[in-house]
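This report concerns only the one structure given below.
One chain of protein is taken out of this complex; the other chains stay put.
Each chain carries a letter (A and B) given by its place in the written order, and its residues are counted from 1.
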Amino acid sequence: MTTTPDLTAEQRTDAVRTALAQADPGRHRKDRVMTVIIYGAFVLAMIPLVSLIWTVLANGLERFDWYFLTVSMRGVFGGMDAGGIYHAIIGTVEITLGATLISVPIGILTAIYLVEYGGGMLAKWVTFFVDVMTGIPSIVAGLFALSLFAFFFGPGIRLGIMGSVALAVLMIPVVVRSTEEMLKLVPNELREASYALGVPKWLTIVKVVLRTSVAGIVTGVMLAIARVIGETAPLLLTVGVIDSINYNLFEGRMMTLPVYVYRQYSQGYVPCNDPSAVCIEDINFQRAWAAALALILIVMILNLLARLISRYFAPKLRG
Amino acid sequence: MKLSRFSRAGAATLAAGALAVTLTACGSDDPVGEAQAADGDSATTEMSDLSGQLNGAGASSQEAAMNAWRAGFQGENPDVTVNYDPIGSGGGRTNFIEGGTAFAGSDAALDDEELVDAQARCLDGEVIELPMYISPIAVIFNVEGVDQLKLDPATIAGIFNDEITSWDDPAIVDQNPDVELPSEAITPVHRSDESGTTENFTEYLEAAGGDAWPHEASGDWPTEGGQSAQGTSGVVQTVQGGSGTIGYADASQAGSLGTAEVKVGEEYVPYSPEAAAKIVDASEQIEGRGPYDHALELARDTTESGAYPIVLVSYHLACATYEDQETADLVKAFLGYVASEEGQEISSSAAGSAPISDSLRADATEAIDAISAQG
Partner (left out) sequence: MSTTAPPTGKARSRSASGRAGDRGMNRIFRLVSTWSGALILATLAAVAIFLVLEAWPAISLGGEELGEQISWFPEDTSIITFVGPLIFGTLLAAFLALILATPLAVGVALFISHYAPRRLAQALGYLVDLLAAIPSVVYGLWGILAFAPIVYPVWNGIAETLGWFPLFEGPAADPPRVMATVAVVLAVMILPIITAVCREVFLQTPKLHEEAALALGATRWELVKTAVLPFARSGIISGAMLGLGRALGETMAVLMILSPGFLYSFAIFQAGQQQTIAANIAAQQPEAPPLGVSALIATGLALFVITMAVNMAARAVVARRKDFSGAN
């Protein structure tokens, strides 16, 4: 397909279109009405989304500073002008990392199975159920982790790793899907060439197939992380809340950013009865907005990184 | 080309990892500068040699106060960590009885069956129940131009039972001749979650409301439909966000909303910590229990002058005998702090609770002094 005939074709189309439009003004009017409707839909859709981002920025920036990012909530109560999200960041990073460590090997290996080995009944079932798994509501994943650990360790147990398990259930299908797509993009010629050189199949997969598609896989994983890092409900059920720093994924409760946002919101206004102490009535809302801003920034950065990786490292074989 | 692509992706991942590590290195678990504050401004505190971890769980109504107590106590004893898990009164009692926690917070006293189990948990020793968190429940409303209303129990019950549906209903107007009431619809707001606040409020309506309140007292709101919200703060926000709304909430959170004076005997009593503490003193202790068990039978229908009858009383449950010395010492010190004037003051300013009276403090101190380790 070259460009020059394309252009002339378009010009010619324009000419025909003008002729036809003059011949039948009704069609032209309809076209214009639909254009207005579609522009309108776009504007209408953008209003709440822009409002959302604006509200978070306007309310969140007030408290969003280095202090806020680097302290926990230990010993903070009432309307104190103190406290931050450090413990929540630690919790979110560790729990998400845990989920990534669980889901990425399983996800990638499954994708390799589907693309490189699959074909039998098992592969069909796996493909089908990966799709089903995509639709698992996050709270059900949370209930699963809760049931699993309650079954083995008794009710009332709350651990960081439970959150990782719940998030991993949500991440696995996303990782499988994106990795599968990437592996399918690797041309068969590369594999054939490798076999022809006498390289065993497993080494071909590791050194040729995975290496060619690594950028796409990393992108997919980062998008999967961005997808689960904001999950609230499963963590609310499984990880609980705490106001001190807890580095240990395997002992005790942890705080996470989304849960922190919810907690601060649900604590509401603070009674300021003691005029001598510093007391900010809506301190909890301020913290909630600032933490929401931090959460959005993290998601944005992950998204951006994923974009950059796929842009700069993507295989140039497609075009 | 392909090789370098791989290493570049690796480098990017490494860089992201390095960033995370940098962030990890500079966090602090001491946002209020407590470590310095402890030696700095409190010359009165003696050096503490307590250390260890104390776990409790229970009523979420106590959470705000508990945060303040924990912070204050940990400030005096830097090597101690007190955890309080707001899992609800029922869960708190169960955990305590099963030995999962050293103490519990509960909006209701142990019932007879639980008391037997609790004695077994306390190595067949005495069970301690102390009503050390007393919080008045305010009837809050949001009607334009009205700050104060006088309401008798039957009217309150009628409003919350959807019988009285307009602000200019004669039942309300008759009691408030000086207030100009609009002919606006009344929107009652209740708690959507199970709570001690609801339980105490419905207990009050049942005891004092007479025929106007046909439902039984329960922690869960008895009628269907209507505006509701999660938690005290949710109710306050909802009342604030609407117009013509009325709700009930821990008084500390009432903020700038209008509050009702409640009819007791022949007079109308506005809520205040003192008036709330008064009803606790006017109430009888449940008979036939151990010497340290101060479970109360609250006199909701009291006619005692100046007593505010809608209160939430939350107990601290502990044992007189623990297996090991460390737990005994920690429980003793922590509950001692809660019962102290300083402890009651800090919860009063942070959570708006009513400080306990001196006579109750004397009883509590006696019970707390009895805490010891086995042997």
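Assume a contact is a pair of C-beta atoms (placed from the backbone, for glycine too) under 8 Å apart; a residue touches a chain by one contact, two chains touch by 3 or more.
For clarity, every value in this text was computed on a predicted model and none was experimentally measured.
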item	value
Omitted chain's touching partners, listed by label	A, B
Contact with the hidden chain (one of B:27, B:56, B:91 or B:209)	B:91
Candidate in contact with the missing chain, chosen from A:73, A:167, A:208 or A:226	A:226
Absent-chain interface as seen on subunit A, which is shown	9-10, 13, 16-17, 19-21, 27-28, 30-31, 34-35, 37-42, 44-45, 48-49, 51-52, 55-56, 105-106, 109-110, 112-120, 122-123, 125-126, 129-141, 143-144, 146-148, 150-151, 155, 169, 172, 176, 184-188, 191, 195, 198, 200-203, 205, 223, 226-227, 229-233, 236-237, 258, 261-262, 265-266, 285, 288-289, 292, 295-296, 299-300, 303, 307, 318
Residue numbers in subunit B that touch the chain omitted from display	60, 86-88, 90-91, 94, 185, 187, 192-194, 218-220, 224-230, 238, 241-245
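FYI, only the chains that are shown with their structure count from here on.
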item	value
Complex contact set, residues of subunit B against subunit A	2-3, 5-6, 8-9, 12-13, 16, 20, 23-24, 26-32, 34, 64, 67-68, 70-71, 74-75, 81, 83, 85, 87, 91, 95, 100, 230-234, 236-237, 252-255, 348-352
Interfacial residue positions of subunit A with respect to subunit B in the complex	69-78, 80, 82-84, 86-87, 89-90, 93, 156, 211-212, 214-215, 218, 240, 242-245, 266-269, 271, 273-274, 277, 281, 305, 308-309, 312-313, 315
